[in-house]
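Certain chains of the assembly are absent from this excerpt, and the rest are unmoved.
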């Protein structure tokens, strides 16, 4: 009986991670384990079809499981009630009442959350910051820079639902033009696209020195991609290593700002760039330590790489759904 | 009887504000009203004497009042348990167990808190952010830049007690040298000392145009002080107005960063510089709005000047003591 009750007590939720190219979904238990997972292409230009893909995915995953709720993570600004996608840069959604629509269609409670917040929550609960009981700040380094903040054991969502918009902190006044219109956002210095921009520029400037990297790109600097820079850096290419060092230098500075603003228990860095390991984390930690030199006597957060990789979106969204 | 019970229910606490030149103290009731107030000179170089002045002040204020607890605000890093002053830049304290010492001497519960946090708490409870029920961020612009953050109705103190160290966020890479050793901290661009530095430089460059300001300083650019810049700016001096505009430009940028990181209900600006009114707040708001232009559709925190002035330290410390 006791055991049966225990089994009954395992609650399952579904997490959905809506990206610009793929929609991933999974059934997740209360230990953060993904029991089943699936993915589809994102019909990014079509508001209606993206909703339909989410609903199909939830229906498919629900089959044979007793699902309690659904969490959806998406790049964009979500309102304070976690119901409406106010704006999504890579999708066609504008003031989209996603929660109500999906909930009605699948007959389950639904919450919608920003993808940076979702990833941070997953790492806080089950990943790099699982030993922290109170606070963490996470930077997710993709094409752009996303963020998530946990304080007092809860996500910081902001008075209008749009906190942790870390990619657009001002980093270099009058610096590189950002897609948002400003000059010098951190997204132009500590992102995957900055990594590629730095590497391409160096390959154009010093093709001989960048021979190993250029070979991966069939000799075309403009064909260099992030994974190529990572591969070349790991293989000893100096130009690629320097591109990571540039990104790390700026990332470390921003992490130091976070340590001074929020003083969290742990700082986490996620996204594809962390595959480069110490090539990124070494310069990041050096820049961080240097920025905080004067308080070296005082304890400060440790910087850790994220641990959940691409699953963070599904795990975090599912875990947030459990807490509705 | 009812009246007596009413009187008995009023709890009184003492707030002490330890500054570099003055120690101020007051008896404060639970509406944030200061019933009695007093102040002494700070014997800044002498650890023991500063403690003694605090104790004398508390003893004096306690006479004739039923005091429940004592709160002490001081510039410096305070440990997470609000007991020890780890480091105070303008006082001689290093790892000073101030809470235990004062508590033993005065026979009352004591807490110690950073002065920026104390001022923010006062404004959150009884000042410019009293209508906010959840969150605010405050910049206190004095000689340097202090900060305080309230989220979920509580001060954000950080995992190591040193959050809201807003004065040392990086603002201009390789910028003006800060006392902390780094180049380009916000304290070098949006502080009272930056205001004076900008005004003095302009007065040296264009003495004719700065005639009104220079007259206040007996013709000596190096003798210009903050209050002179405020007075001259109010009187129409263009050089002084531009110095405020420079400070406001950087302050607005940092406030925009705070809106993007924490998305609070209200942003508060305090310190002597707000006496300049719109001369400071106008450029601050313009720079803030410009920095957030892309999200202009979305709601964002309002910026308000602080309301409690010099009493914020005493009121905030007393109110925090009530919550021990």
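Here the chain labels run A and B in written order, and each chain numbers its own residues starting at 1.
Criterion: contacts are C-beta pairs under 8 Å (C-beta built on N, C-alpha and C of every residue); 3 or more make two chains touch, one makes a residue touch a chain.
Everything numeric in this text was worked out from a predicted model, so none of it was measured.
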Starting from the 2 chains in place, I would like the total count of identical chains in the complete complex.
4
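The rule is simple: only the chains that are shown with their structure count from here on.
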How many angstrom between the C-alpha centroids of chain B and chain A?
35
In the complex formed with chain A, which residues of chain B make contact?
77, 86-87, 134-135, 147, 149, 151-152, 154, 156-166, 168-173, 180-182, 253, 256-257, 260-265, 291, 293-295, 297-301
